[in-house]
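Note that this complex is displayed minus one protein chain, with the remaining chains in position.
Chain lettering (A and B) follows the sequence in which the chains are written, and residue indices restart at 1 in each chain.
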Amino acid sequence: MMSNTLLDIKNLRLSFFTPAGEVKALNDVSISMQEGDVLGIVGESGSGKSVTAYSIMGLTAHPGKIIGGTIDFNGHRINEMSEKQMRKIRGKEVSMIFQDPMTSLNPVYTIGNQIREVIYLHTDLDKQQAYDRSVELLNLVGINDPEKRLKQYPHELSGGMRQRVMIAIALACEPKLLIADEPTTALDVTIQAQIIELMMELKRKINMSIIMITHDLGIVASMCTNIVVMYAGKVVEAGSIDEIFYNPKHEYTKGLLRSIPNIDSPSHERLIPIEGSPVDMLNPPVGCPFAPRCDKCMKICLKRMPEYTKISDTHKSACWMLQKEELERSKGVMK
Amino acid sequence: MKQNKNLMSLQLQVSDFLPASEDEKQGVVVMRESVSFWKDGFRRLRKNKLAMVSLVVIIAIMIFAFIIPSFYPYSYEQQIRGSENLGIMEYSKEELTRIQSGEKIFPHFLGTDSLGRDLMIRIMVGSKISLLVGIVASAIILVIGSTYGAIAGYFGGKVDMMMMRTVDIIYTIPDILIIILLSVTLKFPLQKLADNIQGFAWINTVGVGLISIFIVFSLLYWVGMARIVRSQVLALKEQEYVIAAKALGASDKRIIKKHLLTNSIGTLIVTTTLQIPSSIFTESYLSFLGLGVSAPMPSLGSLASQAIGGITSYPHRLLAPAVMISLIILSFNLLGDGLRDAFDPKLKN
Partner (left out) sequence: MSRYIIKRVISAIITLFLVATLTFFLMYLVPGGPFLAEKAPSPQTMKALEEKYGLDQPVGVQYTNYMKRLLKGDLGTSLKMRGQEVNHIIKTRFPISAKLGLCAVILAVSVGLPIGSFAALKRGKFLDRLIMFFSTLGMAVPGFVVATVLMYFFGVKLRVLPTFGLTSPLHYILPVIALAFYPTAYISRLMRSSMLDIIGQDYMRTAKAKGVSQFKSLFKHALRNAILPVVTYLGPMLASILTGSFIVEKVFTIPGLGNQFIGSITDRDYPLIMGTTIFLAFLLITMNVLVDIAYKIIDPRIKME
């Protein structure tokens, strides 16, 4: 193996215990990533992609609880660590940036205060050093006139700027892993491109890995090395970027790819939306969760969850179609 | 081969791999039924135990205040001679002799006051007056406030600015001082109006005190409502359906009535429900200062304030109306909170 495994999530199960009942947000989720990877987690709202990311940070929100599986990150067994131990890792070894930079910074403290906070928490730098480091960080994320910006409040900055500040905070302690939870959704398209570019540049500079949570396949294509496709709390397909984009196996992945515009396709060709709506997570179906929306749905799909089929070392997918092919092939062999 | 074995062990049949029909697919989809705004709101309200209990309490108090007095054997102004200052469930000497002679005397559940008036019926009528004050005042506030707010918000621009400046100024007027001042002074011209000019004699039947309370409330308290309605209208105005209605040539009046008010109705209901206890609160305060409804008509506030002098000997005379006021205010507050949670989650904070 060329590089080391940075993150290994095995059979993670996580439920939210709401008054209405148990919502199985994650159901046997297994994800692993190597150092230096840029992993894209794609899926629609409620598919569990953010919940997965938060569980890596040990930030499962209140009614949620990990009920099974393990999370190994950088030599730590995250799911067995105490809150106190977790705090030492957050912001230092793994950092996170969020969807809405408008609300992710505390409005009543200056930018400088909020950057220094994380520096003081995880390093022994004194006041002057922390200040210098803050200036350096703002320079790093491409903010002009950092001395002035440090004294400003979040509302005095534009959305793109704030996201840069968030990135600066996240990178302050040079983490191994940066989790970006839809970091560009709330931004203008031009700013989106700048932020993505910045992240990739910084990745090279400080040699970190990135988990990119998004529903924008364009972003995934432009920066990721690997992709995990999630649907209704399950990983339905995972593979390298080429495998997913050129050889998708799961019907949901195929649907997702069909639904993005392609510049090469004839202009009269219509985009194909995925019909139907996501499943009710309070009453998840026994079979494949995507079955009711699937064109190729078979009787078995409604009855039983398919196992993973391994297509290559990096590529796996859970679909009865693949099992069927496998079965037919082996029957052919047996004949 | 291993995979193969695995598959075999699952005991799959070829028929399982036949395409599923649309019906079969839909069969597994457990869709939550889609419900209308009102239905959904009422469902949430019914689930809120506290609000439902409050609603029951309010209905019980309404019956107690509006229905029972009409066939109660005593009246609120009737002074029973010889029955002054009776305690709870006590009878006067005269009443006792009558009972002994076989007559049936209706008990004074809460005793009587220093003038020999049955306290129970006075509390009932007091509750009625307090509720009336709360409801009528809130209705006045609702009408004035929502009309004003809707107009300001809908027309926007200079009209809005002028109208809201006025609201801002009224808002900063220390209301309780002005209310006291108005209650002190309004009685005279109102009395004159009722005595001298025909057609205003009804003022005397309702009572000068009550009328001045209504005037005071409608002069000052509508501004909060106006602000809320205006901001609702401003938000709704930008909605596509209003623009669409405008493009289709709907008149301003129709748009305000049909689209804007119907959409802010949840907020209106909640704000009005919460206005009722606040009006009752203010009335009881004024009554305590001797500025509320005129005697002999009782309100809960005046009953309580009259009882304060004799608190050492007759604490129940204060306790009974005080508990009643608190109960009314509490249940309206809780119902209002429940309504807000059910119909207007936006207002929550």
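Following the convention adopted for this analysis, a residue touches a chain if its C-beta (ideal position, glycine included) is under 8 Å from a C-beta of that chain, and two chains touch if they have at least 3 such contacts.
Owing to the predicted nature of the structure, the values given are computational and were not obtained by experimental measurement.
Only one of B:14, B:161 or B:184 touches the chain withheld from this view, namely B:184.
Residue B:315 is the one among B:19, B:82, B:156 or B:315 that touches the chain missing from this view. Checked against the hidden chain, the listed residues B:157, B:174 or B:249 yield one contact partner: B:174.
When the whole complex is considered, the residue among B:255, B:304 or B:339 that touches the unshown chain is B:304. Taking the whole complex into account, chain B touches the unshown chain at residues 168-169, 172-178, 180-182, 184-186, 188-189, 192, 277, 281, 284-285, 288-291, 301, 304-305, 308, 311-312, 315, 318, 322, 325-327, 329-330, 333-334, 348-349.
Those residues of chain A that touch the chain absent from the view are 57, 59, 83, 86-92, 95-96, 98, 100, 103-109, 117-118, 121-122, 153, 155, 166, 169.
Convention: only the chains that are shown with their structure count from here on.
Per-chain CA centroids place chain A at a distance of 50 Å from chain B.
Listing the residues of chain B that touch chain A in their complex gives 1, 3-4, 6-7, 10, 12, 15-20, 24-32.
Interface of chain A with chain B (complex): residues 276, 279-280, 283, 285-287, 291-292, 294, 296-304, 307, 309, 320, 323-324, 326-327, 330.
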